[in-house]
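The other protein chains are all here in position, but one chain of the complex has been omitted.
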Amino acid sequence: MIGGGRGSFIGAVHRMAAALDGQIELVAGAFSSDPACSRLTGQDLFLDPERVYPDYVSLLEKEALLPADKKVDIISIVTPNHLHAAPALMALDKGFDVVLEKPMAFSLQEARQLDQKRKETGKEILLCHTYTGYPMVKEARARIARGELGAVRKIYGEYPQGWLHTFLEGSQHKQADWRTDPARSGAAGAMGDIGTHIFNLIEYVSGLQVTQLCADVRTVVSGRRLDDDGAALLRFNNGASGTLMATQVAAGEENKISIRVYGEKGGLEWHQQDPNTLLLKWPDRPAEVVRTGTSYVSDAASHNTRVPAGHPEGYLEAFANLYRNFALALRAKASGQTPSAYIADYPGTTEGVRGMAFIDCMIDSSRAAQKWTDLTV
Amino acid sequence: MIGGGRGSFIGAVHRMAAALDGQIELVAGAFSSDPACSRLTGQDLFLDPERVYPDYVSLLEKEALLPADKKVDIISIVTPNHLHAAPALMALDKGFDVVLEKPMAFSLQEARQLDQKRKETGKEILLCHTYTGYPMVKEARARIARGELGAVRKIYGEYPQGWLHTFLEGSQHKQADWRTDPARSGAAGAMGDIGTHIFNLIEYVSGLQVTQLCADVRTVVSGRRLDDDGAALLRFNNGASGTLMATQVAAGEENKISIRVYGEKGGLEWHQQDPNTLLLKWPDRPAEVVRTGTSYVSDAASHNTRVPAGHPEGYLEAFANLYRNFALALRAKASGQTPSAYIADYPGTTEGVRGMAFIDCMIDSSRAAQKWTDLTV
Amino acid sequence: MIGGGRGSFIGAVHRMAAALDGQIELVAGAFSSDPACSRLTGQDLFLDPERVYPDYVSLLEKEALLPADKKVDIISIVTPNHLHAAPALMALDKGFDVVLEKPMAFSLQEARQLDQKRKETGKEILLCHTYTGYPMVKEARARIARGELGAVRKIYGEYPQGWLHTFLEGSQHKQADWRTDPARSGAAGAMGDIGTHIFNLIEYVSGLQVTQLCADVRTVVSGRRLDDDGAALLRFNNGASGTLMATQVAAGEENKISIRVYGEKGGLEWHQQDPNTLLLKWPDRPAEVVRTGTSYVSDAASHNTRVPAGHPEGYLEAFANLYRNFALALRAKASGQTPSAYIADYPGTTEGVRGMAFIDCMIDSSRAAQKWTDLTV
Partner (left out) sequence: MIGGGRGSFIGAVHRMAAALDGQIELVAGAFSSDPACSRLTGQDLFLDPERVYPDYVSLLEKEALLPADKKVDIISIVTPNHLHAAPALMALDKGFDVVLEKPMAFSLQEARQLDQKRKETGKEILLCHTYTGYPMVKEARARIARGELGAVRKIYGEYPQGWLHTFLEGSQHKQADWRTDPARSGAAGAMGDIGTHIFNLIEYVSGLQVTQLCADVRTVVSGRRLDDDGAALLRFNNGASGTLMATQVAAGEENKISIRVYGEKGGLEWHQQDPNTLLLKWPDRPAEVVRTGTSYVSDAASHNTRVPAGHPEGYLEAFANLYRNFALALRAKASGQTPSAYIADYPGTTEGVRGMAFIDCMIDSSRAAQKWTDLTV
């Protein structure tokens, strides 16, 4: 693991997600740009001090020299956005598969570089669009793909949060600090942090691609250096339309990412804060409440579920699904097999490059006088 | 009553709403452009056949000649949009107060004429934006007006329906038929029918005005002659922004108008399909579930409630609140008194003119290449 | 109308319910045991002073003498329990049909007398078990009757309220006052006021009868003279079992009557505070959300619905369904026709007698040392 030292939020999440299924063991880390912090974090995690490194370069160099049965297989990079590309490129070069936090990089150009390097090295990248790991998101995608809703006409995606409704970066808040800093976060704040999630969820669930959008991106909280709010009208490659909303100033909201899709024959909706339920709506018969862990859901949903219906699974399980599928896919590859479709179904560089293009498109559109801006990769 | 013959939807709703509180009695009508239908409807309603008229002109002329203690006081006009202005103008001229269905008229010009006539005659117009009659909508408005949320920053208004997801007007469906006919509905279909409702709700609850919008208005169902779907980015007169959605092709949705407002200090949300609940959300303490009929709500909410908490009130009660407040305001006026603020709080021509301007602005913006279009009255 | 003077809760409810559908007109009343209050109430209601009577005896005697086309057809009795039987018996004797509040009488003996008198006079009684007027309650009954759940095995009925969680009768609260007074309420407080409602709902929805119960009835609030809380284990005539709960001391609850029924093949649940939804649950497929006003519900549900799906109907509409069905059934009878099954479907003396037997059984069982007490009519 690179990053994720004491006090980190997402580093701890990655460790829990990776540990849950007993498929992946954390054995080495460069947890912080501060070597002392890295060392202490290693202690907290009961790691062999030999494999707790002061920086990512040492980690990658030294681990690469270890014998195959000892060295790490996967490098998880959980640093702020500006520190994704360099360690990831080096890890790929050294022959490691890579887990990367989203957005994939600091810029679209970096994202393209990573995608290129992945292809050159033949290694794999998992990009942590966690919300696609939920069983009911898989179910939604499967049902739309099967044509249950008919042709998709309307998509409404939302990601309201409230935690940045005040100038939190003014009070030594580590998470707020780097996310609102252009030097570490990139061209966008909220659009990169959560906009890319809802954009990815929309494209993943619908199987469609956004071709054009018209955005209004804003900085609502005074003094903030990056956007904290945005909305857009969307156009899709099949002629459908929709809206996307992402805001971090919806005071009182927690983490309410949700999606609604309507087709010719019916609609569906999913809300991350009630993740084990997928609602199907029909014009001529009762709405149906599809639930995680039941006997009637798709293989994709079942495979990504651990406990019977009525035993709620949440965010960490969704995250763990990414790790587990990545690990299973790598094992399959290592043994020369083709992983099943629902194992190979994890986000990677294709999604990452589109996400970076989305960020640029939102920012460009918001500044433009004309209505529509093309989203091109 | 003008319109509302057998088979009409909204005419029956008006009659129930007017009857509920025992303040208004239906005594005369011209229920249809077909005199026989008008007569039969009169019979259904146990009316004196003498006061069931073959057309609105006879009704207004003859009723105007009756003695003051006998003639009708209020004329309810529940016809399609193209038949609002003429009977309303004549009714005002003849000295009647008027109840009008929304949108107020066939065009912005007609709406301005009605507003002008109302001022000239000194009579009153009630415009049936039903959703503002709900107690929890009153409560939302009251709390925002009191500053409980702080300055408003974001407003999200939605009105998804699904009933026009097929070409219903092709199968002799009376409601679908006129609403999708430019000659009877006006410049817009869904934007007039339900777009004006959510626009009105947004302005009513927030106390703000939309100054600019950027719209994408569509006709999704093939063969349809007017729009059935739309969305817009919004800008408000205090600097806030938001989105508006109104669609009649969200297959599987019923009548799910809802609003969310976020301010500096918190947020609120209200859903018409669960109308007796208003949710207040706070960043630093539990969300609160405000309920109709409780001891702690505003006078505005209490006044518009009939039964104790836990006895659900619905659409007809909200509609009846418009009628009751209008009747009470007219009584107060008749006796030279000033009605209390929450009695005088019913929608009228100001809201009607803004609604017609909204329709034009949505259509214009949707056709425009530039992003923002001013909403001017 | 007998009772329902200024300040009354249920009298106003009856008037709104009766007025809603334009089938019934209020023309006469003895609204209070205080003639002045009766007179003022009549004024509030715009009644002819001639037909506002100082007491129920005058009302019944004088109305009986009026010509058939003038006199009232139906007498609504909305007084406290101890004043049900006498006016009802007299009304029946004078040839009027009767609407009665629940519980039907002060005692089981009175209830039997009323049932007997109804049979002798050939007149009709409507007993206001309002909750059976909801469309989704009709739907639940229809689906169970059709066998959709298979044989019923378990029934859970609840009626929690919180309004009597303090000694409210100590502070001049009219509603609390008579309901907790043995001289006016009868043998029971909460068991009569709300216990009979949930008991009726259980038997109505399931189509079964309680044969035995085991109760724990309590007076929780110190100083109270009647019960305010109770629960019972139930046994039904088909071998099913269940529980019943009714309490008025669940501090914070409004009026949360609900029912759940499970059969061999599935279950259903209905909650009065969300009345337009009926949830069907299945072991092998998604739960279904059945909704008022949709195209797919039973005739019984459709007949008792006024507005399209998504326009909430509530307590007053449910109440109005009782009145409307009663009026339609009386009209059918008057014209020698048999009303359709869903019109004749309103609660009457059979339900009333069973309700009074239920009250006695709850009180007896609670005092008994043995577990089970038979419920016999």
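Each chain gets a letter, A, B and C, in the order it is written, and its residues are counted from 1.
One rule holds in what follows: a contact is a pair of C-beta atoms (placed from the backbone, for glycine too) under 8 Å apart; a residue touches a chain by one contact, two chains touch by 3 or more.
What you see is a predicted model, and the numbers here were worked out from it, not measured in a lab.
Quick one: say which of C:Ala30, C:Leu47, C:Cys214 or C:Ile257 touches the chain that got left out.
C:Cys214
From the list C:Lys94, C:Arg153 or C:Arg331, pick the residue that touches the absent chain.
Result: among the candidates, C:Arg153 touches the missing chain.
I'm checking contacts with the chain that's been left out. Which of A:Gly22, A:Pro49, A:Pro67 or A:Gly223 qualifies?
A:Gly22
Touching the left-out chain: which of C:Ala86, C:Ala142 or C:Met245?
Hidden-chain contact among the options goes to C:Met245.
For the chain left out of this view, which of C:Gly267, C:Gly293, C:Gly314 or C:Pro347 touches it?
C:Gly267
By the contact criterion defined above, which parts of subunit A meet the unshown chain? Give residue numbers in ascending order.
Against the missing chain, subunit A presents residues 9, 12-13, 15-16, 19-22, 26, 45-46, 161, 163, 253-256, 272-276, 291, 293-294, 306-317.
Residue by residue, what part of subunit C touches the chain that was omitted?
149, 153-154, 156, 162-163, 165-166, 214, 216, 218, 220, 229, 231-233, 235, 241-243, 245, 247, 249-253, 260, 262-267, 280-283, 287, 368-371
Extract the touching residues of subunit B with respect to the undisplayed chain.
280, 284-291, 294-296
Here is the rule we use: only the chains that are shown with their structure count from here on.
Using Cα averages as centroids, what's the distance between subunit A and subunit B in whole Å?
Comparing mean C-alpha positions, subunit B is 43 Å from subunit A.
Please compute the C-alpha centroid of subunit A, do the same for subunit C, then give the distance between them in whole Å.
Between these chains, centre-to-centre, one finds 55 Å.
Indicate the residues of subunit C shared as contacts by at least two other chains.
291, 294
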